[in-house]
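With one protein chain removed, the remaining protein chains of the complex are shown where they sit.
Chain naming follows the written order as A and B, and within any one chain the residues start at number 1.
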Amino acid sequence: MTALAPVLEVADLRVAFRSGIDTIAAVDGVSLAIRAGETVGIVGESGSGKSTLARALIGLLPKGAAAITRGDIRANGVPVPQTALARLRGRVIAMVFQDPLSYLNPLMTAGRQIAESVRRHDPGAAVTARVEELLAAVKLPAAARSFYPHELSGGMRQRVLLAIALGCRPQLLVADEPTTALDATTQEEILALIREVVGSLGMALLLISHDLAVVSTMCERVHVMYRGRLVESGAAARIFAAPRHPYTRGLLNAARAARDENGRFVVIEGDAGAPVERAGCPFAIRCDDASERCRAEAPPAFSVADFADHSVHCWRVEDRVDA
Amino acid sequence: MVRFAASRLVWAVPIILVVLIASFVLTHVVPGDPITALVGEYPAPPEYVEKVRRSFGLDDSLAMQLWLHLANLLRGDLGFSFANRQPVLALVLDRAGKTLLLMVPALIASSLLGIGLGMLAASRRGGTADAAVSALSLVGYSVPVFWLGQVLIILFAVTVHWLPAQGMLSVRGGGSGLSALPDFFLHWLLPGSATTLFYAAVVARVARASLREALNQDFVITAQAKGLSDREVLWKHVLPNALMPVISVIGYNFGNAITGTIMVEAVFGWPGIGGLFLGSIASRDYPVLQGIFLLTSVIVILANLATDLLYVVIDPRVRHGYIGR
Partner (left out) sequence: MAISAGSRAWQRLKRNPLAWVSGGFILLLVVIAAIGPSLLQDTTQSQISNDLLSGPSRTTLLGTDELGRSILTQLVYGVRTSLLVGVLAAASATLFGTAIGAIAGFSGGAIDLVLMRIAEVFQVMPTFILGAVIVALAGPGVFRVVVVIALLAWPQTARVMRGEVLRVKSLEFVAAVRCLGMRESAILWSEIVPNAIAPVIALGTLVIGQAILLEAALGFFGLTTPDVASWGLLLNDGQRFIRQAWWISVFPGLAILATVLAFNLFGDCIGAALNPRAKERAA
């Protein structure tokens, strides 16, 4: 009856960027857990810190400019100190990125770049055979291995990136905006491919996107981020059916192109503002419902009544229950 | 790929031709009798002067002269140097060999040094090493290379008598063949260092910039995310991508390398083209000067061609005619 430790557990993570003499928290107190085989999504606009979070997990923050200043990361129950995060690369967490052309080495063939993963994480394996196997898994012809990145189409390149990630035999696949740079049809194909591969290999998936539609079709659980903090987390179906946080509601309205009684689009007023530290709820200045307390004090996580796994960071949610 | 290489080769030919024509223009455009430009002011026997007059058609039409001029050049007849008692072509080629002995080790050393400094600066970006390399390469870029040679002489040969200030080998002879190597090396050290430092500055400047840019590329993140060690990432992903601008600067600036070496030779009395150049200016041996001009131009054209072809070999995007990155 012992539950396996989550593949990845993040507790109160804070990542700060140094810009001149200022420090800006790109990620401010984020906690989440991903269990084996789970599909989790993170939704947020640009500047929400979601990509920074992903990079921080494997110690790929730009050296000198950014660092984890607080919080713990555990992999399979074992705490991982910041200096050892590099050990998670590939074996535990593999990443797929947004723009496949710039993320592939232009001077190396696809096959060679995939082989690098294999050699690093699968010592003893017959490299050529494994590369072919991986290409087949991402639905590319075996001949693709002798092609250079610029000779492949956008969708094919993304498949190569996926194959590189799979070659590491990861427990968790992190996909950071994997389809943003692709056209609509290819987007569908790549998402379907990811879904299939993750399912058949039993991997966990962390999908990061600004696109609600993408996340809703791919993930069981969703976290919504705003300016470095989590604002709402829970089962995807429930969040999209009945969002509690004003920001989430605003995102959904925008995604559905919802209109109000006057026929105008419902928008989230204002903008995210300069990335300076602010007391209180980060969303307060844009929220219709904000109170003095909202502006003064940052809301902690509250559960929503009846749903223990649905948490909201908001003072104004009526049926909130202390978490 | 073949098409690209062939087109570059094809273009090299008319350019060489135009340079040959330029030498024709030189002899006729500058004030004075063209015969002076073709024979020089060193006293030459009148029969020779007559012969040149005829073979270059100086009494004929300009078109005929151009034709004959080109024909002579292509045949290898660059004139005769009375000051050196040798046909110009043979003389220049012979001296060129000694220039190469100075230049080639210096080029290799400066490329390695420059790339090494670039790597040092790029890996510690914003640090003191970075600023130091940047400053040093700016200074190296601004220094007159022949003055650098003079300073080295003053420091190491005049103030302290550690190294010889002139020549390639000791007059008293350190033997010949391989046994002369230590003697050669001692003589090479000062002029070679001047050339190396001068050129390394240029290479370091480009290497630093291109390494920095390569380190910032997205595919470096992919490589790191795969779990590759920092060393693997540097040597297999960053360096190959950073190398191309460096090769480009070395190859396309070959003219500067040659010119710099020639100047250093003049300061150190190295028996290469530089010394010949200096001497021929003094003795007004114009055919030799022209010959040096032609040879160096052709070498630069060939160096450019070689660099173009190297690009094709190294960068698959160029090979496939893919424009943009």
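Throughout what follows, a residue touches a chain if its C-beta (ideal position, glycine included) is under 8 Å from a C-beta of that chain, and two chains touch if they have at least 3 such contacts.
Keep in mind it's a predicted model, so treat the numbers as computed, not measured.
Enquirer: Which residue from B:V52, B:L73, B:V88 or B:V300 sits in contact with the chain not drawn here?
Expert: Only one listed residue reaches the unshown chain, and that is B:V300.
Enquirer: Among B:A6, B:V151 or B:L181, choose the residue that contacts the chain missing from this document, as touch is defined above.
Expert: Selected residue, touching the omitted chain: B:V151.
Enquirer: Need a quick check: the contact residues on subunit B for the chain that isn't drawn.
Expert: So the residues of subunit B touching the missing chain come out as 11, 14-15, 18-19, 22, 26-27, 30-32, 37, 138-139, 141-144, 146-147, 150-151, 153-154, 158-159, 165, 216, 255-256, 258-259, 262-263, 266-267, 277-278, 281-282, 284, 286, 289-290, 292-293, 296-297, 300-301, 304.
We take it that only the chains that are shown with their structure count from here on.
Enquirer: Would you kindly tell me how far, in whole Å, the mean C-alpha position of subunit B lies from that of subunit A?
Expert: Chain centroid spacing, subunit A to subunit B, equals 54 Å.
Enquirer: Residues of subunit A touching subunit B in their complex?
Expert: 55, 58, 60, 64, 86, 89-91, 94-95, 97, 99, 102-108, 113, 116-117, 120-121, 148, 150-151, 161, 164, 168
Enquirer: Name, in rising order, each residue of subunit B that touches subunit A in their complex.
Expert: By the definition above, subunit B touches subunit A via 126, 217-219, 221-228, 236-237, 240-241, 314-317, 320, 322, 325.
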